[in-house]
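The complex appears here without one of its protein chains, the remainder shown in place.
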Amino acid sequence: MEDHLSEKSGISGFFSNFGTAVAKGDWAVKLTLLWWGAGYARRKQFVKALIMTALEAGVIAFTFLFAMQYVPKFGTLGTVQAEQVFNMATMKSEWNDYDNSFLILLFSLFSFVVWAAAIVVWMRNVVNVYRLQLQAEAGRHVNSFPEDLRTYLDEKFHVTLLSLPVLGVVVFTIIPILLLILVAFTNYDQQHMPPTNLFSWVGLNNFISLFGGGVTANFGYAFARVLGWTLVWALFSTLTTYIGGIFMSLLLNSKMVKWPKLWRTLFMVTIAVPQFVSLLLMRNFFSNGGIMNTICADIGLTGFLRDIGLISTSYIPFLSANGWAHVMIILINIWIGVPYQMLIATGVLMNLPGDQLESARIDGANPYQTFRHITMPYMLFVTGPALVTDFVKNINNFNVIYLLTQDVFTTTNQAMANAQAREVDLLTTWLFTLTQDYYNYKMASVIGIMIFVICAVFTLIAFNFMIRGDKEEGYQ
Amino acid sequence: MKMKKILALVLAAVMALALVACGGSGNNSGNSGSSGGDAQNSQNDQSGAGSQDPDTSGGAAGETISLTLWGAEEDQALLVDLVEKFKAAYSDQTFDIKIGVESESTAKDTILTDIEAAADVFAFANDQIDDLIAAGALLPISGDMDAVLQNYAGKSLEDIKSANSAATVALATRNDTLYAFPMGGGNNYFLYYDSTRVTDEQAQTWDGLLEAANAAGSKMGMTLNSGWYNASFFLGAGFTTALNADGSTVVDWNGTSSKGITGVQVVQGMQAIAANPGFLPIADGDISNQINAGNVCAVISGTWDAEAAQKAFGDGYAAAKLPTFTCAGQQVQMGCFSGGKLIGVNAYAKNSGWAVLLAEFLTNEESQVARFNARQQAPSNINAAADPAVEANVAIAASAAQDAYGVVQSVGGKYWDPAKSFGEQIAQGTIASDDASIQAALDSLVEGITAPVG
Partner (left out) sequence: MSSKKVVRKVLFNLLIAFLALFWLIPIVWLVCTSFSADSGMNTSTFLPRAWSAVHYAKLLQSDTVNQFGTWFLNTFKIACITCLVSTFFVLMVAYATSVMRFKMRKPLMNIAVILNLFPGMLAMIAVYFTLKTFNLTNSHIGLILVYSASSGLGYLIAKGFFDTVPRSLCEAARLDGCNEALIFLNVVLPMSKPIIVYTVISSFLTPWMDFVYSKMILNAGISENYTVAVGLYRMLDRSLINTYFTQFCCGGVLVSIPISILYIIMQKFYVEGITNGAVKG
């Protein structure tokens, strides 16, 4: 083993550095394994020594004051049922120290994340202390505390930039997601709802019941149907609004337009109305007894459609029948989404490389050719990643479907209904129904994982394809 | 507990500093952002741990009793009054009662998401009681609570049961235990009609109603795509539902009822109605709008639409029990799930004794009278219901008349979606009218409803 630390990246480099530090470090480095501040104290970096000591104390305090209440029960998810005794003197209910399976799961997970972070900090700390030792032995300059701080505005500025956003994502996205992945392996449903009831681990049972047929055959069927529509919806809603947005921004940026600002403003007003207002209005507008139906009946459209056999009811089921509702949802989504996309497209088009447009014009290219060979590739490059995320966002687009079809659309497919699904449901709205109305968290989690697996493979390929090959620097 | 919090705060501040220092002299600090961040989490957890500890402060006497109460939005002003009266009735105690808004029809959703955070006392519609009991959210009113009622309110559990109508007490009772206090009856549905366009005789039968609607160029409206409404046909024909202990539902609608009518015949009767041009299927929740818009001359709804119907039908405003429908060559009276509004006490309420007393107070005779005066809601209290003003109320009288054909709602969570879809299929006419198709549709319906829970 060598004295110097490897510059190898990745996990192996991290561990080999730690090994080197432990093996070759002096007594202070070795003491740092136990007392995090030791190495800094030895190099007279007392501020850092103090900070690391406090951090260590914090982790220890966390472990004993908090984590140990929950982690030991992680294996069983709790065994003590809630019981209460009424105390006539105080008129209060007195509870035993009961277990709450959900909180055990959540707080154990928190503890695991904190401990994982603590181990990483502990190992890095040892390596850093060893690095200090090497620097001191070589007689090189050891950074003072203010100098260290300054690096966080320069070569380590990304740490400064990313710390808070990453912390937010860990607490509000990663931990909840991990938690619900775990729930997929438990029997957390309406029969096992904390705090009154406990739930426990059931292994792969939920996955088996999704695919195993039998009494839950409806679930597998509904899953396939809902997944199909989810993908169709995501594809159409993404493409229509994307193309519509570029089209509209080109229209509005054309030199032929009078008062472009006025028009753009008018379109943007439609975004200003909150979706739950505009979509709920739309829902009433197109409801079976709504204004649109009154108008269609008055002009004879309803009668005509009935004559040619397109509808069998006395109204046009814009949002309440299969097929009709699917088309209407995508149309209404164009209304909602295009102004947004126009906003983005306009911003991007402003950045269009002017010299290329100029030379194209000198070469005698017509507007279509300019669009085809300069504008469009540029748009695709800048908004390409956004297109992929838009697709994913649409897969999880809750608002449009929920607000337009909730209480309005009723499935006529008994097998779907038996699985609490509807033909217009996206996976996320179905999950929402399963959790909100049926408290079927375990199946919701299983379905969430399935959709994730399907999307993840697809998206990572698309995304890597787009940003690979150093295309990033291409336009810089 | 306070010390713990302060300690946690101090540590958190120190850790924020540590974030800067950790990995200070390294040059490959790629992920120290995230690791430092996680370390900071741990501190927050700890302050969380502090707040998790149950609040054990305070003894019995002279202490302020804090309670939370949820009621419907329309009831807020009334509840403020009643709570003041409650405080006056128990003036030897100091109360801190917070009133929150929670719709009676959706109370269950909010409560079951987090029972411990839900209000101590809440109003809800009776259809949610089974789910609430299964989740252990309702404090049984028995034993100790009977003693509390006798000591403080001066009435026993038996007094309360006998003061309210047997039907509403049954709504709140499971396995001989009372789980909530009846607050009002009449949470069922019946027929509103415009007597200038529909004669009282026509209002007795679907055939008459549809005939009148066609003659008036108007519609007879009903919600078909809801298991709550469309069950009325099956219940009327003598079919039943039952609830198993595990929360699953038993139905016999694909067989033959005690009255010798088959499920297929009931569906054929429903199909005949749905196919009539005078019939308007109304989406669940859209009934008020349709009444308001003047699209119907008769409609099936409940007391909550009394005001809308009164406005739309004007002088012709009338209400009656549900009509009969033609089925297997005879006239069959439609049934219904009888319903009511209840006030329950959260099983996890800290001041459970006082919560029970508040719930009792909000449902006693005086409070129910006040509630009728303010909101025209049918009382469940026998004395309050006997008030001439209540008896003169057209909607409440119709609701009570229909209640004679009501059964206690005993269906589990798996009932609603299949039944809703079935109603929609009839409304849209997607089930063929031959016996075999109907039987297949019914079998599928029953399979969905009776599926095991979970």
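Here are some notes:
Letters are used for the chains, namely A and B, taken in the order the chains are written, and counting of residues starts over at 1 for each.
Please note the rule applied: a contact is a pair of C-beta atoms (placed from the backbone, for glycine too) under 8 Å apart; a residue touches a chain by one contact, two chains touch by 3 or more.
Not measured: the values here are computed from a predicted model.
Of the chains on view, those touched by the hidden chain across the whole complex are A, B.
Residue A:V269 is the one among A:A138, A:V269, A:I308 or A:I362 that touches the chain not shown.
Here one chain is not drawn; of B:T205, B:T240 or B:N292, the residue touching it is B:N292.
Residue-wise, the contact with the chain that is not shown comes from A:G289, picked out of A:G37, A:G245, A:G289 or A:P317. Among A:V47, A:A61 or A:A386, only A:A386 touches the chain left out of the display. Touching the chain that is not shown, out of B:W304, B:F325 or B:Y405: B:W304 (per the contact rule at the top). Contact between subunit A and the unshown chain involves residues 9, 102-103, 106-107, 150, 153-155, 157-158, 160-162, 164-169, 171-177, 179-180, 248, 251-252, 254, 256-258, 261, 263-278, 280-282, 284-285, 287, 289-291, 294-295, 335, 339, 343-344, 346-348, 350-351, 353-355, 382-386, 389, 392-393, 395-396, 398-399, 427-429, 431-432, 435, 441, 444-445, 448, 451-452, 455-456, 459-460, 463, 467, 472-473, 475-476. Taking the whole complex into account, subunit B touches the unshown chain at residues 28, 30-31, 44-45, 47-48, 51-52, 68, 70, 72-74, 76-77, 98, 100-103, 105-106, 110, 113-114, 117-119, 285, 288-290, 292-295, 304, 307-308.
Everything that follows uses one rule, which is that only the chains that are shown with their structure count from here on.
The geometric centre of subunit A is 34 Å away from that of subunit B, both derived from CA atoms.
Contact residues on subunit B toward subunit A in their complex (touch as defined above): 4, 7, 11, 14-15, 17-29, 31-46, 48-49, 52, 54, 59-60, 65, 109, 112, 115-116, 131, 134-137, 139, 144-145, 147-148, 225, 246-247, 277, 280-286, 289-290, 293, 295, 347-354, 413, 417-418, 420-425, 427-430, 441, 444-445, 447-448, 451-454.
On the side of subunit A, the complex with subunit B involves touching residues 7, 9, 45, 47-48, 51-52, 54-55, 57-59, 61-62, 65-66, 69, 82, 84, 86, 88-93, 95, 103, 107, 110-111, 113-114, 116-118, 120-121, 124-125, 127-128, 131-132, 135, 142-143, 145, 148-149, 152, 155-156, 158-159, 162-164, 166-167, 170-171, 187, 189-191, 193, 195-197, 215, 218, 284, 287-289, 312-314, 317, 320-321, 407-408, 410-418, 420, 436-440, 442.
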